[in-house]
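Below is a slice of the complex: some chains, not all, each in place.
Here the chain labels run A and B in written order, and each chain numbers its own residues starting at 1.
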Amino acid sequence: MAGQTDMELIKNGVRLDGRKPDEIREVKIVAGVLDNADGSCYLEWGNNKIYAGVFGPMECHPRHKQKADRAIVQARYTMAPFSVNDRKRPGLDRRSSEISYIVSQAFEKVVMVEEFPKASIRVDMQVVEAHAGTRCAAMTAASVALADAGIPMRDMIPACASGKVNDVVVVDLNKEEDNYGQADLPLAIIPSTGEVVLLQLDGHLTPDEFEEAMDLATSGCMDLYDKMRAALENRYGGKK
Amino acid sequence: MSNDHVSNLMKGHMESLAAEGKRADGRGINEFREVKIETGMINTAEGSAMVHLGKTKVLCGIKMLIGTPYGDSPKSGTMTTTTELAPLADQSFDPGPPRERSIELARVVDRGIRESRMIDFEALCIEEGERVWMVYIDLHILDNDGNLFDCCTLAAAAALSNAKIPNVQHGVADEDVDLPVTCWPISCTFGKLGDSVILDATSDEEGVMSARFTVAHDENGNLRAAQKGMNGAFTDAEIREAVKTARANDNVLREALKGIQ
């Protein structure tokens, strides 16, 4: 978030990449792309490219993390060294650790963890190309991978960001908007209940803009939700 | 933030209380505990503050060193935030390298300061592309009775407002001047307790609540940062309501912060 900028990111209600403020980038979701994982998903969202894979329920390691009455979700978000312009050092940095942690917690709300005491459900998200919005894209891919693995869930979790650019509230920031915009608000919801399982905000929003940003991000999540279900139908040849 | 000492009975009791708008310590659901801020107690720091929020105590020290700016922002100073969950503050804090919990805390406080543009980073440039001030915000948790997010953010803000740029020591100018602060972000953290939402949870309340939501506003009532945590959820309405509640109630902390300036 650069805050104020002279850069004209929206002209006549149209963004640099041709989208309207309430339009998300093109999304492509393919379920079941990996052979070893119990469930998997490949997702392209704009130029973002992400693989998600799920194993479990399985024995929980390290054992001191086991919960007597439920499973835990061990999500792990990593970016490949070549996924960004400046090479990223391999391994978890503080940003990836935080995202892994809050995503793990978000999934514990929808996975039926009480059915698998002491177990672990491992969710691995590999960002192989990154252009803003990767945490939402990774969560979305992980939901589809969990469903593909047949893990019992109350619902899937679509995730989508909204933000502010040139004082306009928009959905799904692209890379320039992320770099030079004024606010970024990633949101993940449970569509069937409307509950919020992940919300972050960086930047500057007036109270009214916040309301609008919540509306736009929610609407983006619902758009995604349709695409997620379509991907699963496409794989399994019917309603699921 | 599980707390094995709080039984399920306690959970039921606290949820019932909250449903009636009450709390174990007698507060209303949207009421902060008593807040106390002291500043300037650490002579080796460029700025320092101790914040008491009820029994929670956080000491913040600011250090400023000279370094080179990042390549993509040659005119900007830099900032680093660390949190030390000192083992003396809570039996459950382990010594060792920072864990997820500590990393989330540090990053939320950091973003609350950084993205709100509280610090005027361009005023920290000494020589473009060559030398800038690096601000270190080191937070020492000394006593944990819950709501470290708000207590740490407040301690950081207080210590920053108390800080002087050490120009003399580093031969940059003839006089030490105040660190330039442009806005005053205050964070309010809510807990989901049963079907209720409470402000400023204690450790006991954190042990039984299912979700956490932090939102920071500046002195003009605009949002500057937010974070939802823990493995429960808020409804959309609860989130929007909490944001309004925060605006209506952060004046308690804001006044305490003004008191030190």
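Here are a few things to note about the model shown:
By definition in this document, a residue touches a chain if its C-beta (ideal position, glycine included) is under 8 Å from a C-beta of that chain, and two chains touch if they have at least 3 such contacts.
All values derive from a computational prediction rather than experimental measurement.
Only one copy of each distinct protein chain is displayed here, while the full complex in this structure file has the stoichiometry A x3, B x3.
Assume only the chains that are shown with their structure count from here on.
Averaging C-alpha coordinates per chain places the centre of subunit A 26 Å away from that of subunit B. Considering their complex, residues 100-101, 103-104, 106-107, 111, 115-117, 213, 215, 218, 221-236, 239-240, 243-244, 247 of subunit B touch subunit A. Residues 1, 3, 94-95, 97-98, 100-102, 104-106, 108-109, 185, 189-190, 193-207, 210-211, 214, 218 of subunit A are the ones touching subunit B in the complex.
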